[in-house]
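One protein chain omitted, others in place.
As written, the chain order gives the labels A and B, with residue 1 at the start of each chain.
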Amino acid sequence: MPITVKTPVYEGPLDLLLDLIEKRKLLINDISLAAVADEYIARVNSMEAMPVGETAQFVALAATLLLIKSRSLLPNLEISEGEERDIKELEYRLAVYQIIKDAGRGLRASLGNPMLHEGNTPDPEPMFLPDASVTQESLRAAAQALIMGFPQLAALPKVEVKKIMSLEEMIESLSKRVTSAMKLSFREFTGKRERGEIIVSFLAMLELVKQGIIKANQEKEFGDITLESDAISTPTYE
Amino acid sequence: MNEQQLALQIEALLFALGRPVARKELASKLGVEMPELELGLRELMRATAGRGIVCVDDGTEVELRAGPQAAEMIERVRKEELSREVGRAGLEALSAILYRGPLTRSEIDFIRGVNSSQTLRTLMMRGLVRKVPNPKDQRQWLYEPTTELMAELGVREREDLPDYDAVREKLTQLEAAYRMKEQEPATHDDPAAQ
Partner (left out) sequence: MNEQQLALQIEALLFALGRPVARKELASKLGVEMPELELGLRELMRATAGRGIVCVDDGTEVELRAGPQAAEMIERVRKEELSREVGRAGLEALSAILYRGPLTRSEIDFIRGVNSSQTLRTLMMRGLVRKVPNPKDQRQWLYEPTTELMAELGVREREDLPDYDAVREKLTQLEAAYRMKEQEPATHDDPAAQ
């Protein structure tokens, strides 16, 4: 019987992330997570418009990856207990997901096995056996239960929107902390750019700093930063 | 096929068909000659003797039945089953059929969000619902309330049920909204199996 299945490219953020790691044949740990952070964010960035809820989940994971990457580049970056937990949790979830997803492939193969068919026990002739609990009222109540049983379609996005807000806060606070960690200001990146763009540029710059390709200078405390390199475009100040 | 293999196939086929089957039909369905079938049958009779499911042979037709040692127990359990209340699942299926019916089994599954085949079977055995061929698709069954149920409920027609129009309308809306949202394959309609 043909069924048309509309399959999204990725089942969710973990699926995308795992795919990136597996493509590079990496093990799941903070090193591999840092290594695929850029690509993950670039992929999320290039995704077509998604329902609010799903976007939020993809972006929330981007925040954790960003944190992992920042820490790998800046070992003195302060990480809170909660964030440490987020990172450990992500690694754990990813490892579990990998096992479950692999097992799912085995199940798919099993669905091609000869199946164990149902028997066909003949039922006794029906006889009318009323049940005192079946009344107009109990049936009306059961109908109400059916109505309530349909999942609440509208409820979900509201919760997710809140997650986006906290993500922005998180990125904000992270960039502040990174700034102090490497004595670098990111005013340039807090302009009116797209969030994804900020993250990508930010990561790119951290990478460049780490590799010694650019040198950051700061004239005075809390002052603007001069990036000494021809390799990247000169920061614009507002 | 050796005798054991043939006995296995006969046993499974009788189980799947759930009715007495003539030797000729068995042989043709299994693609074997009569003498071979007899050997397989003899092996099956031997293997099931003294078990919970036995093979019964009246000379022409053969059939699987529950073993005689269990007859009393089964009789008792059947009685218990039918004197029990229909429970939440039963009430839900009944109310779907009454307020939204007549419905196919997969439509009832959709409204309830769970598979309802066992529940419907019990309701049918108790004479509360019955199935009739779907005029739009002869391969499907539609479930509808029995007249005895309507009489027991004290309603002449379904429209007399409490809040009939409002409930029917609401269920219809929810179904439509949910079917649209559904991205996964929905249930496929059962081809008049059972």
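The definition used in the following text is that contacts are C-beta pairs under 8 Å (C-beta built on N, C-alpha and C of every residue); 3 or more make two chains touch, one makes a residue touch a chain.
Model, not experiment: these values are computed from the prediction.
S.K.: Touching the hidden chain in the full complex, which residues of subunit B are there? Just list them.
M.R.: So the residues of subunit B touching the unseen chain are 5, 7-13, 15-18, 29-30, 47, 50-53, 64, 66-67, 69-70, 73-74, 77-78, 80-81, 106, 109-110, 113-115, 117-118, 121, 181-188, 191, 193.
S.K.: Kindly note down the residues of subunit A that lie in touch with the hidden chain.
M.R.: Residues of subunit A in touch with the missing chain: 1, 3, 5, 7, 11-15, 53-54, 57, 61, 78-85, 88, 92-93, 95-97, 99-101, 103-121, 123, 151, 156, 173, 177.
Basically, only the chains that are shown with their structure count from here on.
S.K.: From the mean C-alpha coordinate of subunit A to that of subunit B, what's the distance rounded to whole Å?
M.R.: The mean C-alpha positions of subunit A and subunit B differ by 45 Å.
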